[in-house]
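Note that this complex is displayed minus one protein chain, with the remaining chains in position.
Let's turn to chain A:
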Amino acid sequence: METAYESAKKRKQAAQKDIAEPVKKYRIKSLRKREELSGFLFISPWLIGFVALTLGPLLFSLYVSFTNYNITSKMDFVGTQNYHNMFFNDGLFWTSLWNTLYFVAFSVPLTTAGAILLAVLLNQKIPGIKVFRTIYYLPAVLSGVAVYLLWMQLLSPSTGLVNTALSWFGIKGPAWLFDPEWTKPALIVMKMWSVGGGMLLYLASLQGVSKAMYEAADIDGASAFRKFFHITLPMITPVIFFDIVTSLIGGFQIFQEAYVMTENGDGGPVNSLLFYNLHMWNKAFEVFDMGYASAMAWFLFVIVLVLTVINLKFGKHWVHYGGGDEK
């Protein structure tokens, strides 16, 4: 039997519940909303920047690639005309694509291998190693144009340091930046000089490789060679993968080097340094054919996208992620 007191209490509780429930709900909702709002507000600088300065122009350039946009007066839809001209009417497009592919094909493997080799060497425990690490890292912090000017002197055919050094071994160095056969190798050599940036990444990951594995290998009597290929390399594959993906993308964007190191930025002797982006830049800002330049940019995007997807697909087969979800 319910006492009056009890029933009153129940009613009160019920009433409280009735009241309390919606209030609580409302509070939770508004709290979430408020958090959402302040979240957006906090990232708004990035959000506004991304939409206004990256996504917007990106979509704009996609549209522009189907027009004859010339920046100041024209913007008529021309369908795939620009793409058609690119593939069938512009010999320099193919020259520039070939030059860029050549550069990427050599510079990416060479700089990657160079960085790994350097990192392994600098991972030794010998006195003064920090000094060497600093010395080899230094080129990576020097800024572009100054370095290019420096290399133009180093690569000078008769008095440059590179050819002088070669002559000590009885090798007659090529004319580098003046000989169309040697211009691209010259740039690749120059790129090798600044592998210090990649080296730093590898060095960090080398130091993360567990010593236990080397000890186990020692007990099994593995040679240094085997240890390198069966322990060290597999353990740093995630960083190699990252390095290859980013330097591949960076390699396709090569521009400054050719712009600074060739006369009038016109692509060097016999167009041997006319890289994709240099050709694109000339089309956009010398000829004002922004529609065409945008089409070129999107084609480059497709190339890089496809290569990166392939990379990611194949990466699964050789990249080893220690611990966690292995497939």
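We adopt the following convention: a residue touches a chain if its C-beta (ideal position, glycine included) is under 8 Å from a C-beta of that chain, and two chains touch if they have at least 3 such contacts; residues count from 1.
Just so we're on the same page, contacts and distances are computed from a predicted model.
Enquirer: Unshown chain, UniProt name, "ABC transporter substrate-binding protein", "LacI family transcriptional regulator", "Imidazole glycerol phosphate synthase subunit HisH" or "Putative tricarboxylic transport membrane protein"?
Expert: According to UniProt, the chain not displayed is called "ABC transporter substrate-binding protein".
Enquirer: Could you tell me which of A:Thr159, A:Gln207 or A:Ser223 touches the chain that is not displayed?
Expert: Of all options in A:Thr159, A:Gln207 or A:Ser223, contact with the hidden chain holds for A:Thr159.
Enquirer: If you put the missing chain back, which residues of chain A would it touch?
Expert: Per the touch rule, chain A residues meeting the hidden chain are 34, 38, 41-42, 44-45, 48-49, 70-74, 89, 91-92, 152-153, 156-160, 175, 177-180, 266-267, 269-271, 282-283, 285-288.
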